[in-house]
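Take a look at the following structure, please.
Note that one protein chain of the assembly has been removed; the remaining protein chains are unaltered in position.
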Amino acid sequence: MTSMTDTALVKHFTDVRERTLKLIQPLETEDFIIQSHPDVSPPKWHIAHTTWFFERMILKEFKADYEEFNPVFDFLFNSYYNTIGPYQPRHQRGVLSRPTVEEVISYRASVNEHVLRLLSESREPEIQQEIEQLVNLGLQHEQQHQELILMDVKYNFFVNPLFPTYTKREELPAVGRKESNFIPFEGGLVEIGHNGEGFSFDNERPRHKVWLEPFKLAAKPVTNGEYLAFIEDGGYEKSEYWLSDGWNVVKDNGWKAPLYWMKDEQGNWNIFTLSGIQELHTEEPVSHVSFYEADAFSRWKGKRLPTEAEWEYASQGIAIQGNTMEKEVYHPMPAEGDAQAPLLKMFGDVWEWTASAYSPYPRSKPLEGALGEYNAKFMSNQMVLRGGSCATPASHIRETYRNFFPPDKRWQFGGFRLAEDRE
Amino acid sequence: MTSMTDTALVKHFTDVRERTLKLIQPLETEDFIIQSHPDVSPPKWHIAHTTWFFERMILKEFKADYEEFNPVFDFLFNSYYNTIGPYQPRHQRGVLSRPTVEEVISYRASVNEHVLRLLSESREPEIQQEIEQLVNLGLQHEQQHQELILMDVKYNFFVNPLFPTYTKREELPAVGRKESNFIPFEGGLVEIGHNGEGFSFDNERPRHKVWLEPFKLAAKPVTNGEYLAFIEDGGYEKSEYWLSDGWNVVKDNGWKAPLYWMKDEQGNWNIFTLSGIQELHTEEPVSHVSFYEADAFSRWKGKRLPTEAEWEYASQGIAIQGNTMEKEVYHPMPAEGDAQAPLLKMFGDVWEWTASAYSPYPRSKPLEGALGEYNAKFMSNQMVLRGGSCATPASHIRETYRNFFPPDKRWQFGGFRLAEDRE
Amino acid sequence: MTSMTDTALVKHFTDVRERTLKLIQPLETEDFIIQSHPDVSPPKWHIAHTTWFFERMILKEFKADYEEFNPVFDFLFNSYYNTIGPYQPRHQRGVLSRPTVEEVISYRASVNEHVLRLLSESREPEIQQEIEQLVNLGLQHEQQHQELILMDVKYNFFVNPLFPTYTKREELPAVGRKESNFIPFEGGLVEIGHNGEGFSFDNERPRHKVWLEPFKLAAKPVTNGEYLAFIEDGGYEKSEYWLSDGWNVVKDNGWKAPLYWMKDEQGNWNIFTLSGIQELHTEEPVSHVSFYEADAFSRWKGKRLPTEAEWEYASQGIAIQGNTMEKEVYHPMPAEGDAQAPLLKMFGDVWEWTASAYSPYPRSKPLEGALGEYNAKFMSNQMVLRGGSCATPASHIRETYRNFFPPDKRWQFGGFRLAEDRE
Partner (left out) sequence: MTSMTDTALVKHFTDVRERTLKLIQPLETEDFIIQSHPDVSPPKWHIAHTTWFFERMILKEFKADYEEFNPVFDFLFNSYYNTIGPYQPRHQRGVLSRPTVEEVISYRASVNEHVLRLLSESREPEIQQEIEQLVNLGLQHEQQHQELILMDVKYNFFVNPLFPTYTKREELPAVGRKESNFIPFEGGLVEIGHNGEGFSFDNERPRHKVWLEPFKLAAKPVTNGEYLAFIEDGGYEKSEYWLSDGWNVVKDNGWKAPLYWMKDEQGNWNIFTLSGIQELHTEEPVSHVSFYEADAFSRWKGKRLPTEAEWEYASQGIAIQGNTMEKEVYHPMPAEGDAQAPLLKMFGDVWEWTASAYSPYPRSKPLEGALGEYNAKFMSNQMVLRGGSCATPASHIRETYRNFFPPDKRWQFGGFRLAEDRE
């Protein structure tokens, strides 16, 4: 038993679990219940599901005589683990008023107490390590849902004509717009993927060789101003920039701009944010675009999206800091003018779409059992995003981290950065 | 100014508005928000919409300098009045967490106060009469939504695997089952429809002549036990009993029994009620069947449904009393064995499907303006039901009252009574 | 055995069956196969199904040792008789290239021969009468499908950008437009329905009493010119004229005019006909409108549609002649200016929507067995039309005939005539 580890883990556990409670403080009871789109989940579901994850994956497996809080919760709060059993259909999470928010908070408290007690008990080192790994996984899982809570509350508030505000925000300092330059990379036979030290998801492993042709990567993400030029040039009306599937999505949904962009009666663009409706700032990174839009913009610009291998290789060695969840801005911010680093904003602000379909790494091995469903089964029809956003906890971001969404999804904080071939 | 009338109206206003608040007392805040089916509405919406009806149809029309509580409410709480303006789509009523329940209750209080003040002011008798008629209409409207609240809460609770309970109920006394007999009527040239004394909806007027062939009407509604025999005889598997549209609905939805019937693992039937899951009582009137099911049962039995003219003619002179909302049972009850009246349970317990499509009476005139949309525009693809249910306020029931639903709807307390031709 | 009847029946059989072949003469083999909308059927299916009707309802029932032409045809060419067995889904009739048209024509010839042989055999009078009634039913059935062939070919040709022509037509004589006047009727206790002499469908029987208030009926159907005024007055943009269901249909389908109306680049209206695209003639009866459009026009005009009882009562004694299928114009024609009859065009030209939902007559009895499915099972969500059209065989029209379509259907030759209450 390494009590040092334990102490750090207990603190991490407490911190992450409390952070979730802090995130939901601005919400009214009513806000916890709604699901305004099949892709979003009610906040109540998130706080119950993250708790169920600890109960089901750890307490029920390792705690002798553990009695579940409520046997129906296995049905209500299992997200998608078919090997565990049937579950409430995802698009029907918003039809459930019970358990109440208060009951779910009690559920959290009860599970927290049991997990902490479990961690404090002594046992064989191997088992203890296994438990600690699972607790870490549960916390990484909870951090994913912290970001989802912010994404989902934003969407739920947006569809309400009253446009509720999640948090007040100081007016951001105006920052002079900076032209983006491209940083050259040699490429060659490089290595990407997680080397196994510290936490990583199964989909980031193993570290492996990839051949890269010489390329260049933009110093910073595409901004609202640059994206506006695409719109004003008729980008959403010209099929030649678009993938076939993307063009169908544009036509079927009447897309004319990123999600949350709103044109007022005078023709001025505003953006809905977690701090309400705000003027469009041209120098902020564009956000809430789909892969299809990122891809179409790139083609219009005569550039392309980077592959995830290019992105990761370019990011190697860059410090993980930036506009992350802890800043509590919950909105991408303009790049500062005179930064020293050649690549700006690789971490935080917006997840960056890559040109890479989400697929298994060579020789990868999904986890055993139900947890094997965590990542591997989603490896079709999705694209990889990298880098973390203004809604991602800093401790959740890694240069090897592979986020993924279907190419038409826009409610995540998703932007992009251009790349091009080097002659 | 007839202050007598005023006093009675003020009392009626206060009673009805308070009854709504009494109905929602058992609900948790979370219960107010959900819409588990496009046909149902969140309870919060009902309590706001009934208030909006008074504000929009009366205060804004008759109160000088009235300032609306919140200008967005015209969009949020207009149900379907196209002539007033655009509104939140019906199937999207459940995506709105704000305004909160508390704010909506304040809205009620504010509008109540203004309406009472308006009623107390003196003005020209004609205007006063118009206002009083509209207040009466608003209260009849609110009573319709009282029944809808009960219907919708029942449905919302049913889709939740926790099966919440709205109200506790004493075990009902077991009552010996009584065979139904048929009561003969002569028919001929009869009159139906409202004669204009007291309140009526525009769709009940004018009183008019109808020719009826001699017929018989069952002394009481079809019971669960009788309906069970239809099920056990393969009624849901034999197309020959069903209208073509009805058969498609049965196949598409996999119907095998009325809504809320649940077969347990031992093969016993239970029913979900507002008091939770209960054993099926064979002598209770069957409820929550669609027109298609009522019609199919009738054909299986070699009988038919009565027309609305037959039903109304037969009901003339019967006292309006029975198992209505005020009994707070919220569930149909068995017929008492030795009742004197030849026709039992014409009012209360279950709405009774008729064979009549919902269409305008000869020489009928819808109300002017937006209120013309109240009834008339729904006169296609709907069938008439008569008599009121265990969820209908007694003061809302009339022998001329025409309730209507599309033939496939089952979440209302809808049963039926058989008829046959007299030789 | 009454050989007179036989001879007439044999001639009628031969005439009707040959008329179908005449109707399909203008078609290419390719035209027989397509189904451009779930509501229409491929012409090949019509000529096979009408044959199957004789084979299945008569030959298989009454002809000893009859061997069916092809056992799979029971599946392929049963339309909707669930009591007979499963069948090719209606919307999938157009995915079948085999049997070829040639094979289906052979099938017709074979069944014709067997039917004629059956009719020529001597047997007990009762059986013989039953067979003759069924042959008559089969011929009335075939006449319905003759009209359907014209309706369906018209629709199939319309969706083809080449706009094929079914038949050439002489330019119609220009006819001076005549204002419509209203003819008064007393009403009272009248009788409608078929009295049982000669052929009738089960849905037309029995003759029965109906009470009618005094009313007036327009002398002729509403014309294209009158309907155009409704369009130009914004009829399709103003919700107040429309039933709620109808308004949804208008919005969902973007209706701006009747089916087959086409606005050219200069803003002139043309109409697609079975003789190709033609200029809109303002004095022709408007056709290819839904019940919703007929109803909305009436409300806009301050009138109403007649009930089917009013229509039938008014038509009693009028000779059945007019612009019917035999004229081979296949398009409604203007009313002649100086006609003697007070009511013009009651029969032929366009089916006329009534205000009556399609429901069973008092004391009606559907046929026994599979044929009971012929009419009765469609008695929900449909409206009655009366009078026959330019695509209806004259010998198929009766003043008691009840045609019916769902209120949103427009591909039949459906127009309407106004009515109003008499003061």
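Read from first to last, the chains carry the letters A, B and C; within each, the first residue is number 1.
As a working rule, a contact is a pair of C-beta atoms (placed from the backbone, for glycine too) under 8 Å apart; a residue touches a chain by one contact, two chains touch by 3 or more.
All values reported here derive from a predicted model rather than from experimental measurement.
Asker: Could you list, sorted by label, every displayed chain in contact with the chain left out?
Answerer: When the entire complex is considered, the left-out chain reaches A, C.
Asker: Decide which residue listed in C:Ala8, C:Val95 or C:Ile127 touches the omitted chain of the complex.
Answerer: The single option touching the absent chain is C:Val95.
Asker: Which candidate, C:Ala8, C:Leu21, C:Val72 or C:Leu189, sits in contact with the chain we can't see?
Answerer: Of the candidates C:Ala8, C:Leu21, C:Val72 or C:Leu189, C:Val72 is in touch with the missing chain.
Asker: Among A:Thr14, A:Asn195, A:Ser239 or A:Asn268, single out the residue that touches the unshown chain.
Answerer: Touches the omitted chain: A:Ser239.
Asker: Which subunit C residues touch the hidden chain?
Answerer: Residues touching the hidden chain, for subunit C, are 28-36, 44, 72, 75-76, 88, 92, 94-101, 156, 159-162, 164.
Asker: Write the list of subunit A residues that the hidden chain touches.
Answerer: The list for subunit A reads 80, 82-83, 189, 208-211, 213, 239-240, 242-247, 291-292, 355-357, 359-360, 362-363, 372-373, 377-381, 383, 407, 421.
The rule we apply is simple: only the chains that are shown with their structure count from here on.
Asker: Given which chains touch which, is the overall layout a line, a ring, a star, complete, or other?
Answerer: Basically the chains just string along in a line.
Asker: Once you find the CA centre of subunit B and the CA centre of subunit C, what distance in Å lies between them?
Answerer: Using C-alpha averages as centres, the distance is 38 Å.
Asker: Between subunit A and subunit B, what is the gap in Å from one C-alpha centre to the other?
Answerer: So the centre of subunit A lies 47 Å away from the centre of subunit B.
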